[in-house]
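A quick write-up on the structure given underneath.
Just one protein chain is left out here, and the rest sit where they should.
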Amino acid sequence: MEFSRTGAPHLPPETSVSSIMLQVLLALIPGIAAMVWFFGSGVLIQIALSVIFAVSLEWLMLTVRHKPVKIFLGDYSAVLTAVLFALCIPPLAPWWISLVGMVFAIVVAKHLYGGLGQNIFNPAMVAYVVVLIAFPLELTRWLSPRGLADAGALTEIPGLLQSLQTILNGQLPTILSWDAISQATPLDLLKNGVEQNRMISEIRQSPIFGSYGGRGWEWVANFYALGGIWLIWRRIISWHIPVAIIATVIILTLPAWLYDPSSNPIPLEHLFSGALILGAFFIATDPVTGCASKRGKLVFGLGVALLTLTIRLWGGYPDGVAFAVLLMNMFAPLIDRYTRPRAYGKT
Amino acid sequence: MTAAVIILTILALIFGLALGYAAIRFRIVGNPIADKIEAVLPQTQCAQCGYPGCRPYAEAIAAEEVEINRCPPGGEAGIKQLAELLGKEVIPLDEDVGIEKALPEVAIIHEDICIGCTKCILACPVDAILGAAKQMHTVITDECTGCELCIPPCPVDCIDMVPTKIDINNWHWHKPIPITTITDAGISSNIQSSEQSG
Partner (left out) sequence: MNQRHTDSIGDYLHNFPGGLKLKHHKALSCSKPLPAAEIPLSREYVVPITQHLGKPTEIIVSVGQSVKKGQALSKPGKSGQAPGAQVHAPTSGIVTAIQAMPVPHPSGLSSPCVVIEADGNDSWIKLEPVKDYKSLSCIELIQHVRAAGIVGLGGAVFPTDIKLQSTSCSIDTLILNGVECEPYISCDETLMRQAPERVIEGALILGHAFNITNILIAIEDPMDTCRKTLEKCIKQFDADDLITVVCVPMLYPEGGERQLIQVLSGKEVPAGKLPSAMGVLVQNVATIAAIHAAIIEGKPLIERLVTVTGAGIKDPQNVSARIGTPIADLVNYCGGYTPSVARLIMGGPLMGLGLQSDQLPIVKASNCILALTHANIASKQTEMPCINCGNCVNVCPAGLLPQSLQMVIRADNFEALESLNLDACIECGCCDYVCPSHIPLVDYFRYGKGEQRARAREKQFSERAKSRFELRETRLEKLKAERLARHQKRKQALVGSADKKDSVAAAIARAKARKQAITDQQASSRSNPENNSSSGSEDHS
């Protein structure tokens, strides 16, 4: 009987790129649900818009580059980039923010560098940083989270149709005004407050703060963490980067808080406000732009945390996760070079 | 102003001296570029390039007297390596000097025809032919570079080039065909069809 002559191994592979990307998307669902709860259905519209733009651009670029479209669209990497970007921008941001963002993510950061696996910078973060710098006004118009709206009635959470209207033609629902929804994020308040030498306890009087992070934000972060832990349990990501980031943040901010709690926020505040948890589990763990070895991942996480804190404390932006990730992306090859595991029997 | 002129003059003097010292102290003996080029050349010594051996060709390339595409045994891979070494463009092999063989070849002497004239022995650049006058000659296959220089002098045409055989001892795994670098529609449709069948 004749068979085909093949080399080992013969076992069917354990996993695939598309299944990894799909599981990461699945792990984002609790976080997305929390976002929708606190910030309204604008979040879902942003996700839909970004995904549509990203997939269209991906299709266009694959066709232009003569790459097999079916295979590369099926890897869900463009979808993941789009979702991560959409989660970073304000829920009522105009539709063209997504378009500009996805052009930079898919065309510039991904395909101009050679497509899947070849990009140096995290595409979602490139897109976010570009729109953040180019359109600072639109990117700071954050809604107040739901709990705040109920308690203090600054704003209300707009419904699906209202959100769609706002996103598509810039018209605000009658109950809202741009001034009202340009709500400062907890990190903005903290940063400005500390710069004005106000006490932390005084700053935290604002209803925008929750029990340890920002109101609403802390719950979103909790749910992101839940998804992240599921990913670690599924061995889709390794624990090294999230643990390195979280541990570094705690270790660096704990002494300051213990020394002077009136002018230094509690470490949990750093962790659960802003994008740190999302960054630690979903953005810094992007394999393509990160490090491969375990030690490399620890160093990478340490770097992301250090840069994030540096930007938060002394930089011009209230949150620095995106910048920190992009900066560490540049160092990833160097870190990989110096954290190479020792080959068996070699000294 | 004067101070500046003086300082610059002194600096120029110091650097000049340092450079002069370095030129003497670190003087390179021989021709390192030619050595590097020679290391790339296949050492077939076939003289197809028009020089009497690989070393003279290497020296000629180093002196920029000749192009890097005149070595058929080195082939395209050799030209690429030379181009990388010298920072030149990769150019196709000069077809006038010869063509690259698909498989390395060695000479064999048909021993029943050989008349023992020793002419091939004189022609062999690596002394890979054994024999004496009026005695049958033979090629030491392990030492033959396949340069073909022994073929023209043979008065009875008893030397043939045969490709070295690939057997179980010198076989090795071929390179996997990477699907991702293939971009033309033909191959991608191929992938899809294999997907469907698999």
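We just call them A and B in the order they show up, numbering each chain from 1.
Everything below uses one rule, namely that a contact is a pair of C-beta atoms (placed from the backbone, for glycine too) under 8 Å apart; a residue touches a chain by one contact, two chains touch by 3 or more.
None of the values given here were measured: they were computed from a predicted structure.
Novice: Over the whole complex, note the residues of chain A touching the chain we left out.
Specialist: 1-17, 19-20, 68, 71, 75, 115-118, 238, 287-294, 297, 340-347
Novice: For the chain that got dropped from the picture, name the residues of chain B it touches.
Specialist: Residues of chain B in touch with the missing chain: 38, 42-45, 53-54, 125-128, 143, 145, 166-176, 178-180, 191, 194-195, 198.
What we mean here is this: only the chains that are shown with their structure count from here on.
Novice: Centroid of chain A to centroid of chain B, CA atoms only: how many Å?
Specialist: It comes to 54 Å between the two C-alpha centres.
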